[in-house]
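Only one protein chain is missing; all other protein chains are in place.
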Amino acid sequence: MNKPAEVVIVGAGIVGAACASELAAEGLRVLVIDEGFPSRGSTGAAMGHIVVMDDSEAQFAITRYSQILWDDLRDQLPCAVEFDPCGTLWVAADENEMGEVRRKFDYYRERGVNAEILDSQQVREAEPQLRASLAGGLRVPGDSVVYPPCATGFLLQRARHLGARVLHGQPVAAIGKGVARLADGTVFAAGFIINAAGQSAPRLSAGINVKPRKGHLVITDRYPNFLHHQVVELGYLTSAHSLTADSVAFNVQPRKTGQILIGSSRQYGADNAAVDDSILARMLQRAFAYMPDLRLLSAIRVWTGFRPATPDKLPLIGPSPEDPSVLVAAGHEGLGITTSLATAKLICSQILGQRPAIPIQPYLPSRQMAAEAHV
Amino acid sequence: MSESVSVRVNGKAVTVRAGATVAVAVLASGAACRTSVSGQPRSPLCGMGTCFECRVAINGEPQRRSCQVLCESNMEIEAYG
Partner (left out) sequence: MDSVKHLRFDVAVVGAGPAGIAAALAAADSGKSIGLIDDNPAAGGQIWRGAQTEPRPSAKSVWFDRLNKSAIQIVRGARVFHAANGELAAECDDSAVQITYGRLIVATGARELFLPFPGWTLPNVMGAGGLQALLKSGLDIAGKRVVIAGTGPLLLAVAAYARKCGAKVVGICEQTTWPRMVRFGMKMLLAPGKAPEALRFAYDLRGIPHWTDCWPVAAFGNRRVEIVRISRQGQTSEIECDYLACGFHLIPNVELPRMCGCRLQQGFVEVDECQQTSVAGTYCAGEPTGIGGLELALVEGEIAGYAATNWEDRAKHLFAKRARHQKVVGILKDAFPLRSELKNLARPDTLVCRCEDVPHERLCEHSSWRAAKLHARCGMGPCQGRVCAPAAEFLFGWEIDSVRPPVFPVRCSSLAAIPSHTAAPRN
């Protein structure tokens, strides 16, 4: 019989898989349990953009740290992961947004992130499909793109090679006090339990505030050379800021297959996965406004996904407020793919009692209790 | 009414009967319709517009299902098979 696991990870999305890989690499005996199959939740619907964000120091720290980890990993990633160092192009529609471009440029430069300001002509040279009258943009060449389900598969496979076990199709009913109990009654005891259960994280750990934020994506047929970077409008940041309103923002991605991924939308309170025709139409019209010839491309599939969102837009990484043996690794909103590797490192450092590479305070779940206490 | 139609497939003139589809013109020219993602030549499978194997570019527009398009005089067809 196998020796009992030292760490049980609930959830085989990219965050759970990254944690499994990291912990197994440190020699710990890991068991990953997923209610379905890996990437069945938010990971399977995700865009796969690896991006450095500057919304706050804490957001910058974790996205930058994680991006470096992805770069370190890139040579080991098999073809199916489709790692593409295409970079991000943030586009500015007007002078107002150009001001934001300059602010971002300074911010990144001060922190050692390579960035380049492009004027109206240069931004079109970088992406000929963009409409003529844009004010300019910011190119961040260090950003990249992966195919999340296969990235998750790679991380899980690595974990398995290092001795981890993965259980599929096993819903977890409860975790706590060193035990994970499956819906069928089976009990696993472990020193640490990691709640990487995505949308289900609040169900398993009390006191954590994670709410689903629905998004839509469209993927086209293959049009090689249509797009070269992940292109995002600066208005995206306004969209990501709103806590209540439905919003859309221009966000397109070239896949290595030559297919174009078109997003993005954000809705709070939507509780079903059905495609919302009117938000879809708004999202596409927004995209056409920036890249007119998207109209002509053949759309093969539309799908929805739920980003697990926290009120302060930072993930929850650390001990659950009620039970220190449970570590929460959830609430990554639209940055789950990007920050998965850093999340794993931070979780690992907590388990091993080591100093984390970046300060962990901003991500501790206990902050949510404190925030609520002040309301 | 003319009984045949003349189109060009990869620059080569091909004549088919009036009412024939572009897929038939491509087959008549000896070309395959497309090259698959792993490099295989592909030609029509279902003949009824559901398999997407017969995709070619017609008058510059790519990804057209050739079995669903009737040949018109002087059409320019690019088959990448």
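We just call them A and B in the order they show up, numbering each chain from 1.
FYI, a residue touches a chain if its C-beta (ideal position, glycine included) is under 8 Å from a C-beta of that chain, and two chains touch if they have at least 3 such contacts.
Please read all numbers here as calculations on a predicted model, not as lab measurements.
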{"item": "Identified contact with the non-displayed chain, of A:33, A:145 or A:294", "value": "A:294"}
{"item": "Touching the absent chain when the full complex is considered, from A:206, A:281 or A:352", "value": "A:281"}
{"item": "Chain A residues that touch the omitted chain in the full complex", "value": "37-40, 44, 149-150, 153, 168, 218-221, 262, 272-278, 280-281, 284-285, 287-288, 294-303"}
{"item": "Those residues of chain B which, in the complete complex, touch the missing chain", "value": "16-17, 19-21, 23-24, 27-28, 32, 36-38, 40-53, 55, 63, 67-70, 81"}
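Operating definition for what follows: only the chains that are shown with their structure count from here on.
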{"item": "List of chain A residues in touch with chain B within their complex", "value": "221-223, 257, 298"}
{"item": "Of all residues in chain B, those that touch chain A in their complex", "value": "37, 62-63"}
